[in-house]
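As you look at this complex, bear in mind that one protein chain is not there, while each of the others sits in place.
Coming up: chain A.
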Amino acid sequence: RFSRAALRDYARLLGAFIAAERQKGLAVEVGVELDIKVALSSLPELQGSEQDQPAVLVQLSSRSRASPKNSEDKILWSGCFCCVYGDDLSENMPEDFTCLPLFLANGAESYMSVVGNWFQKTFDCIFRRLAISPFSLTWMVAMWTGCKVDKATSAVELVFSVPRLPQPLDISYAIHPEDAKALWDTIQKTPGEITQEEVDVFMDCLYSHFHRHFKIHLSATKLVKVSTAIASAHCDGIVKMLHSQYLSGVLMLLTELAISQIQ
């Protein structure tokens, strides 16, 4: 059973596992010849409500054998188990069950694979890529477009993949962030609340504008990526957080998505 008191032990075990895997020739980054140190820690700052359990951070760092002892470790890979406003899930969990439905990973896929394997072997858990449907992406772009930012530096961008063509075709639709926000502001009725209808109207406006100019029905294609000044998200589960102020909101959304894919 997972226990926060044993984080140091887990780090040691995971480190040994990684070393063993590297001996076998797995999880090796080309040109990298160094000892990998594993650190596990609790991140109490990363949670939403009282019911959320504090996040657990996993970090793989390296110290080159060649460099002097007091040189800084280079972080190779970070992963973080978290739960931000996941009340729906934690309500139904037994008292001593650690429930962290969302995992954020940053770094090479090979390390993710090894770390994931160890956790799945050691604890009762399963790692699975978070797939984000076009439907969920429309919610994200509507929500994030409405967020107030001081200087809107990046455009609101939507990327569509056109199905059934002999050669793959992607359409990128970029909108000036102020125009996008102005459009959203005319649609959203209650600040702080978003309805499905409002998201639909927002997307319909964007689609019909595009159709007027290019005679292409974007609604018949697959929305694969959305990008705003707050964050960007791709249907394969690749997310970029770009604005610290709204980090909690983005994580709350992702937690909700993760929970819906578990249930």
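By definition in this document, a contact is a pair of C-beta atoms (placed from the backbone, for glycine too) under 8 Å apart; a residue touches a chain by one contact, two chains touch by 3 or more; residues count from 1.
Keep this in mind: contacts and distances are computed from a predicted model.
K.L.:
From the names "Phosphatidate cytidylyltransferase", "Centromere protein M", "GPI transamidase component Gaa1" or "Proteasome assembly chaperone 2", which one matches the UniProt record for the unseen chain?
P.N.:
Per the UniProt record, the undisplayed chain of the complex is "Centromere protein M".
K.L.:
From the list A:131, A:182 or A:262, which touches the chain that is not on show?
P.N.:
Touches the omitted chain: A:131.
K.L.:
Which residue, A:182, A:220, A:238 or A:262, contacts the hidden chain when the whole complex is considered?
P.N.:
Residue touching the absent chain, from the options given: A:220.
K.L.:
Please identify, in ascending order, the residues of chain A that touch the omitted chain?
P.N.:
131-135, 138, 163-164, 196, 203, 207, 217, 219-223, 235
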